[in-house]
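With one protein chain removed, the remaining protein chains of the complex are shown where they sit.
Let's turn to chain A:
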Amino acid sequence: MASDGARKQFWKRSNSKVPGSIQHVYGAQHPPFDPLLHGTLLKAAPKVPPTPVKAKRVSTFQEFESNTSDAWDAGEDDDGLLAMAAESLDSEVVMETARRVLHSHSQRQEQLKRQEPPPAPGGDLRLVKSVSESHTACPAEGAGGTVPLQRSQSLPHSATAAPGGPCDPSTLSSSALSEREASRLDKFRQLLAGPNTDLDELRRLSWSGIPKPVRPITWKLLSGYLPANVDRRPATLQRKQEEYFAFVAHYYDSRNDAAHQHTYRQIHIDIPRMHPEALILQPKVTEIFERILFIWAIRHPASGYVQGINDLVTPFFVVFICEHTEEEDEDVADVSRVPAEVLRNVEADTYWCMSRLLDGIQDNYTFAQPGIQTKVRMLEELVSRIDEQVHRHLEQHEVRYLQFAFRWMNNLLMRELPLRCTVRLWDTYQSEPEGFSRFHLYVCAAFLLRWRKEILEEGDFQELLLFLQSLPTAHWGDGDVSLLLAEAYRLKFAFADAPNHYKR
């Protein structure tokens, strides 16, 4: 498919016209991003009401296709590219980040050179590719004390990187690390204290991870659920919580009606099959998940309930409930001692935040799942450009991207990563424009290429597929996710800014 010259590369299409999750289906509040703050190249997005409204829904794939057929006529001009680059970041941030990324990259490369014999000559060792290699070539990464610091320098918006350039990681001790964390937490607290939280700054800060104590409120702000103005927050929360429970009162009794019992039954049998069991199987939690999913499904008939959506409730719920439980580990939070009123609020907050997330990716779940089909094709196209060797290898062994990447899109990698990693991932997804749709694509590409060495060593369809559907990430922590995100960011940056490098 990548060789199909007639098809235009997706990063060259005008963003607003691309079908798939790139287009907000309706009432989309996500991503919480104000284009007016980011340069003038992008037209301001139309104002949308704060609650999902019954706007034009797409009920068939054909309808969807015809609605979006203009996407394929998008001009192949470079203005579109510029607009796309400027849309995500203003140019100063881009340049600064680029400088930092390149600097840390060359540092890492140099380190590697010192540690390892030079790579065998052959092929086009592009920048991107060589970095993917370096990830797998250095298994000690992630364990070493200095590596996380070095990593954070390569992250965009890194709040702590000195403006004059990154300092030598080896000189920083662990106390400096915790100092750094403490100062980060301080910055968050200052921002959140108001009177008006600078959401743009909050995104910058959150991109490289949100400290646990401020994560619940930060997520609520980033998702657009809470207003930036501190004084308006309590009233907003109360109103939204009341609104949600009005939905419950209105719809939930209909779960056994002929029209809805199928949906309810499906949700009801799916929840016990979710993770983490210790949390989900607590009766109160099971009930909360059933209500949230049922109400969402009823209010979004274009997609209804599709397996996978259930997983998207979990991160919000664990982040919000952990404020009220003693357990450090989100997997085992015990809700039995949480007061009923608090639990109700957590339920409503979870519903609204999940709902906003889904607004941005609803076409993943409409008929024939066009969003997913598009994204898997984009992933294939992207990988074929970044790492032709891996792409050819998969092709040669008849492994299709849909066979392993469908679930990556349908469940936002939640099935491939431990829950703690998903939470960290979502810090960034909520800080990044179109984090759950477009940026997720780059994360998926980085994720696939994270396993490049193992993939290339496997010379058999069966073994490749078995490997790809259960990737060894059980031990992963924040460091691994940060590395993945940094790589994804690099890819995004490279493709949005300089696609000509990758032209065939």
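The definition used in the following text is that a contact is a pair of C-beta atoms (placed from the backbone, for glycine too) under 8 Å apart; a residue touches a chain by one contact, two chains touch by 3 or more; residues count from 1.
One rule holds for everything that comes next: contacts and distances are computed from a predicted model.
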Hidden subunit of the complex - UniProt protein name among "Glycine cleavage system H protein", "Calcineurin B-like protein", "RAB2B, member RAS oncogene family" or "Trafficking protein particle complex subunit": "RAB2B, member RAS oncogene family"
From A:231, A:253 or A:277, residue that would touch the chain that is not displayed: A:277
Sole residue of A:211, A:227 or A:308 that reaches the chain not shown, by the stated touch rule: A:308
Contacting the left-out chain in the complete assembly, out of A:266, A:314, A:430 or A:482: A:266
From A:187, A:212, A:415 or A:453, residue that would touch the chain that is not displayed: A:415
Residues of chain A (touch criterion as defined above) contacting the omitted chain: 61, 266, 269-270, 272-275, 277, 303-304, 306-308, 310, 365, 367-369, 402-403, 406-407, 410-411, 415, 462, 465-466, 469
